[in-house]
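Report on one structure; see the data block that follows.
Note that one protein chain is taken out, while the other chains of the complex remain in position.
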Amino acid sequence: MTAELLLFAFAAGLAIAFALAMVVEKTPVRSVLSLVVTFFGITVLAVMLAAPFIAAIIMIVYAGAILVLFLFVIMLLNLNEEAREKDSRPVQRVLGLVSALALGGLLLGLTLRAGKPPVEPSALPGRIPALDEIPLVGRLLFSDYLFAFEAVAVLLLAAAVGALILSRRRMD
Amino acid sequence: MSPGTFFLLAAVAKIAVVWAIMLAALLPNLVWMERRGAGLIQDRPGPNRVGPFGLFQAVADVLKMFLKEDVTPLYADKLLHTVAPAILLVPALTTFAVIPFGSSIPVLGREVKLVIADVNIGLLYVLALTSVGVYGLVLAGWASNNKYSLLGGVRSGAQVISYELSMGLAAIATFVTAGSLKPSAVVDWQVQNVWNCIPQAVGFLVFVVAAFAETNRVPFDLPEAEAELVAGYHTEYSAFKFGMFFMSEYANMIAASAMIVTLYLGGWSLPFVPFTGVWGGIFSIAVFWAKTLAIICVFIWVRWTLPRFRYDQLMSLGWKVLLPLSVANLLAVAWIVAMKGPA
Amino acid sequence: MTSLWWIPVLPLLGFVVNGAVALASSSRRARRGERGGPLPYGERLFHGLVGVGTVGASGVLAFAALVPWTQQSLAGGALPVVETVFRWMFAGDFSVDVAFRLDALSALMLSFVTFVGTLIHLYSVGYMQEEEGYGRYFAFLNLFMFAMLTLVLGANLPVLFIGWEGVGLCSYLLIGYYYDKDFAVAAGKKAFVVNRVGDVGFVLGIFGVLALFGTTDFSFLEAARHQIVSDTAPLSVYAVCLLLFLGACGKSAQVPLYVWLPDAMAGPTPVSALIHAATMVTAGVYLVARTSTVFVLAPDAMTLVAWVGAGTAIFAATIGLAQNDIKKVLAYSTVSQLGYMFLACGVGAFAAGMFHVFTHAFFKACLFLGSGSVIHAMHHEQDMRKMGGLAPRVPQTFRTMLVATLAISGIVPLAGFFSKDQILGSVAAAGQWTLYAVGVLTAAMTAFYMFRLVRMTFAGEFRGTHEQEHHVHESPATMTVPLWILAAGSAVAGFIWVPFGVSSLLPRFLAPALAEVPEHEMSHGAELGLMALSLGAAIAGIALAVRWYTGRPAPEHAAHKPAEEIVVSPAAAAFCERTGALGTMIKNKWNVDEGIEAVVLGPFRSIGRFLWKGFDALFIDGIANASAFLVELTGDLLRFFTTGNVRNYALGFTLGVLFLVAYALFR
Partner (left out) sequence: MSVPPAAFLAAGTILFVIGLVGALLKRNALSIFLSIELMMNAVNLLFLTYGRMRGDPSSHVIVFFVIAIAAAEAAVGLAVFVALFRSRQTIEVDRVNLLKW
């Protein structure tokens, strides 16, 4: 009981703290690393939500591939530090902060209101049994979501080709 | 004793066993093995001064690491420079959480499966850890603020990511036959049927080659190619931090060997030999480590025998040969399994 | 008999092969920068072999199919053979197959189309050898044969229509064969456009047939024969007949859609012979004869056909009287003869019309090829005023042309006599004496202008330049052999009508495929009298032509005069002077082209110009410009918001979401 709560507090705290660090940090490499830690926290939360498969996928795809890609690009472009000079758009800055926080407050209200479960969770017969997540997701992917699955496959291919062409050096 | 407490105690005991074998027994002596093996292959004695056959060389090495001065370059990113070796070492050590290192032992009337955490996403767990390990290499290279280090880091990152794909795809094929993502299920399947290295020879080959690349071992040790990059990503490391890199290399090697054994060589099992009772369990542990050690010997043998690849050769091997091979293997296996119908 | 579809397909193969080789060859020449000049011998041999070979093979197949069928038919009647190749399209009850049909009518057409076609292909081998576009020429000629055979063999109107449009296309392509000459291009366009007018009628006619009979398959002919028509209102049958006849008018160059045919002489002469004399232009007659069972349901339409035919016959003949271009004379002659054929159809003598189609194919092809031979000899000089005295220089051409001229003039016992006499006899038998008089007058004129042509070309002394005189030579064997064969055909083709035994061969053969028209009995004596009358008219025309066009007084320095100033026959010129305005009108071809220009094309151009300047430029463009201006204005206003800074956009986006969420929350 309390162990679970403790674990949640640890993971959520880790995620939020490092997310903040990511935003505050001026060095892009450190930002990326902070985000990795945040993802680690999210992964733990996902496991707690009986989604170990998704958790592993987040770790493999996000931490293992996407963020490494970010690191590569940072190293390739040699982006060591963000510009030190003052933000030339203070209005934008203040307005952005205010609106983001306002939106955050509203969203919090919205999610928490919608967060009341429609049925008592324990009464739900179709609760996801943690052990059967992978076959369940697999079956859904290849039945109800088959078209979306194929579409995403095509999208990934297109993205790969597009990325290649975009980053290719012009042969003049 | 409640089941919870028993489970906890058993887990602690299993962790203790694994780490004892790996950290205390295997890891230091691997260095000795490697150097003696090199001597054997290169027709020279190797370390033979410290203790009988130089067996205490490991102790001397560790002592030296602890006592040397720890230098951090002036313009390095100190935090990351320090964290990087740890990031590399931790995944290598934690991989063992999902590898079954023995059959099972009856303790106090309960069967204890000899695997620390028999989770149903074992393979994904391993892949996730491997992908985290990349950060150690890349950050070490970047944090050192040294061009050789940076090049080594980028190289190793690209290499590990490239070969991770083939490795994962090859491994998935074994899980397809076993019908589960649990490594223990794969071993069970092999116990009941046949070792995977026979029906999935292609996948086995791909996996072994990719494992060499994943561990940055010769012939794929480009990140630390001394002829071009001094020492690659650990050029600027010394003393204990360097020791951690050193350790993690061997820990990775052990982990990779253990994975090979688990997925393709029947894990802790031997054909036609039943493993029952306490002694059977203990014997299975011995079998597992013996197999792992044999694979490690292959690693060492290859290191001192083969020349290094060029970087473009490495990439084209990974993307143009291994990846298509592993995909084809996976498709073939999946087709055969699908033809056989649901198990 | 299972190989009917090979007959059209073989020339199609020839087209593909010839076309591909010609394309490859010309692009190779273009790459090498070679321009002009005849093709090398090997390429010419290849094109000639493929072109003549495929058409000849198709002819062999055709005769192999039609001879047994004809024997069977004459022996005791044979049903039409219909061969379905594949289902083309279908919708509900309606379906169209690609199918070919062999019956009496198509057998008759098939026989002379393949025969004359092969001869003309052979002739072209010699005639065209100097040409750069040799391969292209043979490719198109083969394509034409494919289309014509499809037209002839088609077992339903849509398939017939494919052939119909195909021959039109080939006609266009071959008229414009010399595409670097403006007049050839213009003539091709004219032919194409005028034909479209007729084709509109034909297409609508096909729909009309579909509406009346529920099918376009030729089975509707039998339905019409038994008067099984969905809509018995005479008006709808009448309309369908008129529409089909409009199509026929376009293709067969009847008044007022004849204007394209004389211009079509811009194409190579063998093309004129094959397409614009022997085969394609008779497709209209074929169509009317084919649908004769429908036409007889609308007697008024028949009358119109007869009058249009007779009118065309005499109208074109008058123009032919005063033409100086050798091919133009023949062209107007063709129009005039086609008029005869329609005249026959119009009075219900469909068999006689088809008979004239058959004989005309021989002597008109012979005449055109002969004129081609003359032109060849004269190095592309077509003006008869520059000719004269060619008889001893090109004796074979002269002799064959003389035979054909006698045939067309209707001198007994050559082919033209029988067919023309049959037509005139039928007209008289039907009691249409006005039409008969027109026919006889036309016959006299025909004899006159044909002999005028012969005399101007071959008699007297040479009026061209010295170089031309020096170069005049007889054509090679590939040209003279077809000439002799066609001349022989012109001589004997008429005998298939002559009654041997019980009844005449041809009408008995054609009868099952044509409408039954009640026979008008005439006494034997009256028949002989009419025969003598038409023969007399022809002889009178010939005599006048021979008297006027002696060719004797060749002016001394004719060679240096422009053609306009050469007076070949002072007597004819004097006669023309005396007729005054009429003569001038005839010389100017009744000013039809100018009239069409003024009445049809002028207004069209005005409308077009109005639509261009008044409607399109002001109104349509105005809309476009106004909307563009509006967009520009809006853009200028909205430009304020596009700072180009991504963060601004992101902020705007966030604010939008903020409002949406607020709405969702506090709603």
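Chains here go by letter, A, B and C, matching the order in which they are written, and residues are numbered from 1 within each.
Note that in this section contacts are C-beta pairs under 8 Å (C-beta built on N, C-alpha and C of every residue); 3 or more make two chains touch, one makes a residue touch a chain.
What you are looking at is a predicted structure, and each value in this text was computed from that prediction instead of being measured.
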| item | value |
| --- | --- |
| Displayed chains contacted by the hidden chain, counting the whole assembly | A, C |
| For chain A, the residues touching the chain missing from this view | 1, 4-5, 8, 12, 15-16, 19-20, 22-23, 28, 31-32, 35, 38-39, 42, 45-46, 48-51, 53-54, 57-58, 61-62, 65-67, 69-70, 73-74, 76-77, 79, 82-83, 87-89, 93, 96-97, 99-101, 103-104, 107-108, 111-112, 114-115, 117-119, 121, 124-128, 133, 136-137, 140-141, 144-145, 148-149, 152, 155-156, 158-160, 162-164, 166-167, 169 |
| Touching residues (missing chain, whole complex) on chain C | 642-647, 649-651, 654 |
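To be clear about the criterion, only the chains that are shown with their structure count from here on.
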| item | value |
| --- | --- |
| Graph class of chain-chain contacts, one of line, ring, star, complete, other | line |
| Distance from chain C to chain A - Cα centre to Cα centre, in angstrom | 78 |
| For chain B paired with chain C, centre-to-centre distance based on mean C-alpha positions, whole Å | 88 |
| Distance between chain centroids, defined by C-alpha means - chain A, chain B (Å) | 29 |
| Complex contact set, residues of chain A against chain B | 27, 29-30, 33, 36, 52-53, 56-57, 59-60, 63-65, 68, 71-72, 75, 131, 134 |
| Residue numbers on chain A that touch chain C, as the complex places them | 89, 92, 95-96, 99-100, 102-103, 106-107, 109-110, 113 |
| Residue numbers on chain B that touch chain A, as the complex places them | 77, 79-80, 119-121, 124-125, 127-128, 130-132, 134-135, 138-139, 142, 150, 153-154, 157-158, 161, 164, 181 |
